[in-house]
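Pasting in a structure now, in structure tokens, and then I'll have a few things to ask.
Note that one protein chain is taken out, while the other chains of the complex remain in position.
Coming up: subunit A.
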Amino acid sequence: MTEQGEPPDSRSSSRLPTHSARRKDADMTDAAAREPPPEHTDFHEVEDGEDLFPEPRAEQEESQPASLPAVDISTNSNGPKQDSLFDDDAEDLFAEATEEVSLDSPERDVLLSDGPSPAITPITPPTSVITPRLGHAHDDMFTHSSFDEIEEEEGGDAFDIHISVSDPEKVGDGMNAYMAYKVTTKTSMSLFKLKDFSVKRRFSDFLGLHSKLASKYLHIGYIVPPAPEKSIVGMTKVKVGKEDQSSNEFVEKRRSALERYLMRTVKHPILLKDPDVLQFLESSELPRAVNTQALSSAGILRMVNKAADAVNKMTIKMNESDAWFEEKQQHFENLDVQLRKLHASMESLVCHRKELSVNTAQFAKSAAMLGNSEDHTALSRALSQLAEVEEKIDQLHQDQANADFYLFSELLGDYVRLITAVKGVFDHRMKTWQKWQDSQMLLQKKREAEAKLQFTNKPDKLQQAKDEIKEEIEELEGKVQQGERDFEQISKTIRKEVSRFEKERVKDFKTIIIKYLESLVQTQQQLIKYWDAFLPEAKAIS
């Protein structure tokens, strides 16, 4: 509320230093993209090596002429135009901020806040071109200027949103075919334009969304729910047009996974308000996220980065001053092992129950034949009845196997992947710490160099050198400070996130386990019904 009243000038002037600092950052990181100095690793710290930046979207730029100048400015600041991946993506990030982001809008405040300043920023557009976006949003929701505060304030809306993914439809033919899913959102939250709306999305759209969220939030400590896994085999079957049991099951498995993914994402208070998420849910058309393909150049880059990540992880030895983090990391390691084991046992259970269903069906057929063959009338009828009961029971087992899978087994699979994301967030903290330490070391070196300058024997160049070094030291001091702030911020964020995650986990498990147990109860009650109906038939044998 207060920020709206402030005159734009003062705001923009107050923003400029950070803006220029950002530009400098951008310079440095841009340079990093070209050569591999230690800071290079900053870029590729994104979870699962997903795309750092979404691909360029020409359409967006056209529909938002206002943003075009912004694009120019940023690329200018990055030096001569290049075809580097980084440049295109920088452009994108502007367009990427969905429609436009107002200076006064909370999005921008959030992005510009002094607290967290991620190395890879959704670069803030210059003030002149920005126009308000979320006009329909209640202002009272967005009165604060930091992530932390947004989380704490409940705002006007209670969490009330339900997303469903349905109606898988095959679009196109052959190897270019894909499945389109209908994403329906039902909500009373003022965050959205409507209360009930749906859009069509394909799998790569979901991956694109995750990729964007990961690039924005993972490295500052937010646990971004991972997207469902790709499956080249599964999709190929669908593309080729095999309308069989296994490809139907694949589509259903994927549909269910996509639904869970979206629900988990919106349950996160920060992610829910992210413009990319909102756009994903609301906007009727979404430009294709091409770089999510496994075999694209971006895909290969991801794989390389993943490898680099693994190596880096091994070499960072952090002095953990906070026992909480050590404890939690150990906790998540253990949880990971146990959940994987449980998941494996559940998968075995699903498999055996499916076998039981098949075997029961086969027995039913056999019993029917036996009943036909039996010449004693009453026994013959009883055997036929037995066959019918067993046939119903085989369907029961099949349904139970599905419940085993979709309720319990998939839940475990989701959490195994989520915990990988959690571990990634801890890793980012380590890297942030490393970066801070690196800056400190560099500063130390420069100071030593400065001291040494006193003893140089080229007095005419001395002053120039001294000035240069002084400037560098100043800059490094700023960096060290920033590094420390970053580290503290990410630590703080992680604490909050972990606590939220654990709460969610407990709730999630409890809800789903109760549902699963209720499915087991249903099966048993049906069994009782079936056998109860059969009993008089058996007794009728004379």
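Operating definition for what follows: a contact is a pair of C-beta atoms (placed from the backbone, for glycine too) under 8 Å apart; a residue touches a chain by one contact, two chains touch by 3 or more; residues count from 1.
The definition used in the following text is that contacts and distances are computed from a predicted model.
This figure omits one chain of the complex; the name its UniProt record holds, of "Steroid receptor RNA activator 1", "Probable cytosolic iron-sulfur protein assembly protein CIAO1", "Sorting nexin" or "NADH dehydrogenase [ubiquinone] 1 alpha subcomplex subunit 13", is "Sorting nexin".
Considering the whole complex, the residue from A:I163, A:V199, A:A257 or A:M346 that touches the absent chain is A:M346.
Touch with the chain omitted from the figure is made, among A:D399, A:D438, A:E475 or A:E502, by A:E502.
The omitted chain makes contact with subunit A at the following residues, 331, 334-335, 338-339, 341-342, 345-346, 348-349, 352-353, 355-356, 359-360, 362-363, 366-367, 369-370, 373-376, 378-379, 382-383, 386, 502, 505-506, 509-510, 513-514, 517-518, 520-521, 524-525, 527-528, 531-532, 534-535, 538-539, 541.
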